[in-house]
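All protein chains but one are shown at their positions in the complex.
What follows is chain A.
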Amino acid sequence: MNFLIGAFKPPCNISITFADGRTRKQVPFKKENGQTVMVPLFQSQENIVGEVVVEPTQGKKVEHTGIKIELLGQIELYFDRGNFYDFTSLVRELDIPGELYERKTYPFEFSTVEMPYESYNGVNVRLRYILKVTISRNYVSNIVEYQDFVVRNYSPLPSINNSIKMEVGIEDCLHIEFEYSKSKYHLKDVIIGKIYFLLVRIKIKNMELEIRRRESTGSGPNTYVETETLAKFELMDGAPVRGESIPIRLFLSPYELTPTYRNINNKFSVKYFLNLVLVDEEDRRYFKQQEITVYRLLENS
């Protein structure tokens, strides 16, 4: 059987390694088949340096019409499956057409690559970065190897970060004032705030704060909006009376948040909302949603 397997095996092995692969931070990455693997993490403007090793299978020669490596940034919309939209595409020729008999190593380098968007794996959309090595051949299909990597971009501390403060209510029924200390939060941030009850005429059972993610894809009539509730955090148990003020302290770190993405390449947006929900004894829900901006703060900064 061995030779049979050998027959279908690609005629060569391609491996892509990064120059700083040992030291670079690796993050978990969920592959299409559901497996999670560790992949290196980059950010925009970084040099992506490494080498590609092509090793023909024992005793075989590989005839090719050229070897290239591409760095692709792709957006994949699930309703348009199979169509990748490349917003970034860089190519390096590694070899001129010829034949390969033995293992050969090709160093490559993409310098200060502009990678403005972060890797994202959403409900209806995926943004990913890959290194794609292609050994082009005549008559037979090209030999292709992919290497995923993740891009995350860090933002500085916002210079303006106002609190969110608002008074809302239903006339003669419920008046509350709530305050979140900031409008922009980094991923490991804590939401601090309070809810002040100005008027309570309904029998409230409890109150919770939800973190909701709204992912909208497409544009115009083809816009798809998907909203997920990532966190339900109970803030209050029981019915408050007028004058009570309830503290909020919600740590964001346990939740899998991404930064807010606004109109990524005109293809999609990801926004975050805090939804304050009051539930009365008849399980009616009163809520007020506020957008917050989530950003990625460089760790140890």
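We adopt the following convention: contacts are C-beta pairs under 8 Å (C-beta built on N, C-alpha and C of every residue); 3 or more make two chains touch, one makes a residue touch a chain; residues count from 1.
Methods note: contacts and distances are computed from a predicted model.
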Per UniProt record, name of the chain withheld from view ["Glutamyl-tRNA(Gln) amidotransferase subunit C, mitochondrial", "Geranylgeranyl transferase type-2 subunit beta", "Diphthamide biosynthesis protein 3" or "Vacuolar protein sorting-associated protein 35"]: "Vacuolar protein sorting-associated protein 35"
Per the touch definition above, residue among A:Lys60, A:Arg249, A:Arg262 or A:Arg285 touching the missing chain: A:Arg249
Selected from A:Leu94, A:Ile130 or A:Met236 as touching the chain missing from the view: A:Met236
Touching residues (missing chain, whole complex) on chain A: 206, 231-241, 244-247, 249, 251, 253-254
